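What follows is a short report on a single structure.
Excluded from the complex is one protein chain; the other protein chains are retained at their positions.
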Amino acid sequence: MKPSDWLMINQQPFKIAIASGKGGTGKTTLSVNLAAYIAEQEDVVLVDLDVEEPNSGLFFEGKLVHEEDNLKMIPQWDESLCTLCGLCPKVCNFHAIMQLGPTILVFPELCHSCYACAELCPVNALPMTPKVIGKLRDYQVDKLHFVESRLNIGEEQAVASIAKTKKYVAGKYAEVRIALFDSPPGTSCPVIEATKDADFVILITEPTPFGLHDLTLAVETMRKLEKPFGVVVNRDGIGNDEVLRYCKAENIPVLARIPNSRKIAELYSAGKLIYPEFPEIRESLGHILDYCLSTAERSPA
Amino acid sequence: MKIAFTAAGTNWDSMIDPRFGRTEYIVIHDENSEELIAIDNSAVKNEAHGAGTATSQRIFELKPDVLITGNGPGDTAAKALAHMKMKIFVGAQDMTLKQAYEKYKSGELKEV
Partner (left out) sequence: MKEIVIISGKGGTGKTSITASFAVLGGTNVVLADCDVDAADMHLLMQPDFGNEHDFYSGELAYIDQSNCTRCGLCRQICRFDAISVIDGEYVVAPIDCEGCGYCARVCPTKTIINKKLLAGKWYISNIKTGSQMVHARLETGADNSGKLVAKVKDEAKAIALGKRKDYILVDGSPGVGCPVVSSLSGANFVVLVTEPSVSGLHDLKRVHQLVKKFNIRAGCIINKADINPGLSNDIKLFLEKENIAHLADLPYNEDFTMAMTQGETIVEYRQGTLTALIKESWEKIKVLTNQNKIK
């Protein structure tokens, strides 16, 4: 069976997550260029899951096709029912509820929506209610569909917004063959939420000691999640060959090497795509895509 | 009047702890009785999240009229303290409690 056949019968897009151990290694650069490249041929969804700082949108001027609120459930105090028994602040492990004399105060930013206070309240005086914590926006430029969620400032529960955004994409773009997920940086919960149901993860790094160190952490995370993954080396030519040696020793495929160039840095800083100016990068994008899709054939799980 | 300080130690010569939520001690000075009481806040300091509200809850229970601290409380703590109508004076980092109290008395600390 050809990968394309398998993808046709699978009712969901092939999900490629682009991640990195630390910020600033070229995650967004790769995501937007790969998305624009695919969109030359076919429909593709690019999803920015870096909900605290979504930056992919700075590269496209799309038409807004859909907008909706991202909600999280928080307890809402019903003064008329409350007996001030003092249980709710005690059951909240996150200190999101305070009892100040005759008043119960809820701090939505600290709430993890565990429902303990609401369901353990003996008189049902803290019913869970939705609160807007950010917005999901869906843009379109020709064949490129671009979805981002942005948390309101002060909101910290990134994971819920990431989960919701993935759900939206799965529902609306089930017919699209490929979806790209620009993940938040690091190795903590938001990254795990962003990558845990990807079909393939691209880890992008730089060939420097910092890059190598952060890559090893990201690899550790991906192995824990049991994800198939490959590495793209950005700014190839600076630094040393330790990253390549590490990948070889660990049997990790290196999908592409994007050359180091001041011109690329300039294009990025101005919010422009790079592959139209560099034929070799166009070629690399093609190679990356082929590799990702070929893994679908090997492990149709 | 009861004055609360965020403090790195337990007496008048201790430094102000510039942090609110994760302060080492809360020290209360009762101007009437001239007493100085120090409350160890290390349990709150060791909370992963919500240190600001947890310390605010303690402040509420101690019922001071004025709070003197360093950088000032973060967003959530500020909300909780506002609810108590607490008078908050900031900018007392790098001072001992005694110095901070004098500056407060002479109106040289900034109120938020």
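Letters A and B mark the chains as written, and numbering starts fresh at 1 in each.
FYI, contacts are C-beta pairs under 8 Å (C-beta built on N, C-alpha and C of every residue); 3 or more make two chains touch, one makes a residue touch a chain.
Just so you know, these numbers come straight off a predicted model, no measurement behind them.
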* Given A:Glu68, A:Glu119 or A:Glu283, the one touching the chain that is not displayed -> A:Glu119
* Structure fact -> Checked against the full complex, the residue among A:Glu156, A:Glu250 or A:Glu280 that touches the missing chain is A:Glu156
* Footprint of the hidden chain on chain A, which residues? -> 21-25, 28, 52-53, 55, 58, 91, 93-94, 112-116, 119-120, 153, 156, 185-189, 192, 206, 208-210, 213-214, 217, 220-221, 224, 235, 238-240, 260, 262, 265-266, 268-271
* Where does chain B touch the missing chain, residue by residue? -> 17-22, 45-49, 51, 70-72, 74-75, 90-95, 103, 110
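Everything that follows uses one rule, which is that only the chains that are shown with their structure count from here on.
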* **For the chain B and chain A complex, residues of the former touching the latter** => 47, 49-54, 56-57, 60, 75-76, 79-80, 83-84
* Asked: In the complex formed with chain B, which residues of chain A make contact?
  -> 89, 94-96, 98-101, 103, 105, 107, 109-110, 154
